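Excluded from the complex is one protein chain; the other protein chains are retained at their positions.
A and B are the chain letters, set down in written order, and residue numbers restart from 1 in every chain.
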Amino acid sequence: MKTATTTLDLRPARTLDEALRILADDGPRVPLAGCTDVFVNLHFGTTSDHRFINIWGLDELRGISADGGVLRLGALTTYTEMIRSDVVREWLPAMVAASREVGGVQIQNRGTLAGNIANGSPAADSLPVLAVADAVVILRSLDGERRVPVNELYTGYRATVIRPDELILAVEVPRVEGTQWFRKVGTRAAQAISKVVMAAVRGPEPRIAFGSVAATVVRVPETERCLAAGGSIDEAQRVLEGEITPIDDVRSTAAYRLRVAGNLLRQWWRETE
Amino acid sequence: MHFTLNGAETEVDAHPMKRLLDVLREECGLTGTKEGCGEGECGACTVLVDGLPVVSCLVPFAQAADAEVTTIEGLGGTHPYQHAFAEFSGAQCGICTPGMILAAIALGPDPSLDDIRTGLAGNLCRCTGYEAIYRAIQNA
Partner (left out) sequence: MTPAVGRSVSRKDGMAKTLGTAKYIDDLSFPGMLYGRTIRATIPKGRVRAIHLDFDPAGFTIVDYRDIPGPQCNFVALIEADQPFLVSDEINHVAEPILLLAHEDRDALLAAEVRIEYDEAEPVLDPEQSPTVFKHLRIRKGDPEAAMATADVIVEGTYRTGHQEHVYIETNGVIAVPENNGITVYGSMQCPYYVHKALKALLVLPDERVRVVQTETGGGFGGKEEYPNILAGHASLLARKSGRPVKMVYDRVEDMIATTKRHPSIIRHRTGVMKDGRLVAMEIDVLMDGGAYVTLSPVVLSRGCIHAAGPYRCDHTRIDGRAVMTNTPPNGAFRGFGAPQTQFATEVHMDRIAETLGMDPAALRELNALRPGDTSATGQVMGEDCSAVEALRAGVERSDYHRKRAEYAGSNRGIGLSLFFHGSGFTGSGEIYLASKATLEATETGARIRVASVEMGQGTRTMHAQIVADALGIPYENVEIVQPDTHQVPDSGPTVASRTCMVVGKILQRCAEEMRERLGEMTPGEYVREHGPLSITKQFEKPEEISWDDTEYTGDAYAAYGWGCDVAEVELDPVTYEVKPLHLTIVHEIGKAIHPSMVVGQIEGGSAQGVGWALNENVVMKNGGMANPTLTNYTIPTTLDAPRMDVIVLENPSGYGPFGAKGVGEMPIDGPAPAVVNAIRHLGLDVRSIPAIPETIMEVACTSR
């Protein structure tokens, strides 16, 4: 542990109201949900955050429901809960597929959807699914509620429009028309971080999102438009190559990511014909 | 802070951000839970919280409040996996073994080979190549 835990300041919150009040009056504090990212960063000493608020016990942020054409996933919904949920399997099977690819069972039991969103890693497994599903993130503060489309949430590498006094309350997903598809290419067969990750919907309007090929998880609207306009998959792949900006890092190379992203696009197109 | 540890009501006074792993090992003296990486990758520190396997290196003590925590010591040597891992060389160096056994228990009775491989993908073993672990679980 690179960070001395006794130097850390954690405030408990028993209710959502109390949590929002603490964030307003005694912020900024990093919300602790499943802690599977925060404690890793503390362990490596890669975060300077020292003030936290424990929201793990807030049952108001839990629950999966589908009502009036909208799937609602509570902020603290874990990957295991999504894997086991018949509702999620029916509405958003790509999320079930993505959840199975997150870490091992231990991480799936603890990691949460809102944690994945707030952490904002470009390699996050659930985010491409939310992006192609046109999910809306519901934020709550003492000032009230805000609804931000997930595709407008990120402003840069691990940067979001979420204010320090706001908590993610839930994610809402409208019914997705068309066939959902998901594939993660990780550093090994399991318990891996993605080198390229793609989610897509083959429907009236093709929707495509990638992770690990830019500073944030991205939709690729030009590629989508190309295919929607009847362009060939070859053309679409060329458009895609101009639309993403992968880099070299310790996990892979820009060249690999670029080519494999194109290959995934073709595989999806072929498999959902 | 109060929680249930291996079936016993337990009160421990520790920093709320202390890792559950450290609380178990240092405050409760239960050193059967091992640290292999501290980054949630190896699964050596796996314990059951409310019946679900978690990596205790990524759980702040505050989040174990009022939970039921089971460590390897809580099995008391009575679980068939403990004997099978010993008998079928499922334990070699033994450092991954407590976490591996707890993760295996969470698979439920008579898991298929596919279930075992998927369910134990979060527990790294460098000694066995995993085959002896499959044999131990399937012959328990």
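Keep in mind that, in the parts below, contacts are C-beta pairs under 8 Å (C-beta built on N, C-alpha and C of every residue); 3 or more make two chains touch, one makes a residue touch a chain.
The model shown is predicted, which means the values in this text are computed figures rather than measured ones.
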### Message
Of the residues A:Ala66, A:Val185, A:Val217 or A:Ala236, I need the one that contacts the missing chain.
### Response
A:Val185
### Task
Based on the whole complex, identify which of B:Leu5, B:Ala44, B:Val69 or B:Ala106 touches the chain you can't see.
B:Ala44
### Query
When the complex is taken as a whole, what residues of chain B touch the one chain not shown?
25, 30-39, 41-42, 44, 71-73, 75, 77, 81-83, 85-98, 101, 116-118, 120-132
### Message
Suppose we count only contacts with the excluded chain; which residues of chain A make the list?
### Response
1-7, 40, 43-44, 104, 185, 187-193, 195, 250-253, 255-256, 259-260, 263-264, 266-267
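Following the convention adopted for this analysis, only the chains that are shown with their structure count from here on.
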### Query
With chain centres defined as C-alpha means, what is the inter-centre distance between chain A and chain B in Å?
28
## Note on the structure
In their shared complex, chain A is touched by residues of chain B numbered 15-19, 22, 38-41, 43, 46, 49, 52-55, 57-60, 62-63, 65, 103, 106, 118-124
### Query
Which residues, counting only chain A, touch chain B once they are in their complex?
1, 5-6, 8, 10, 12, 32, 34-36, 39-40, 43-44, 52, 54, 56-57, 80, 103-107, 109-110, 189-191
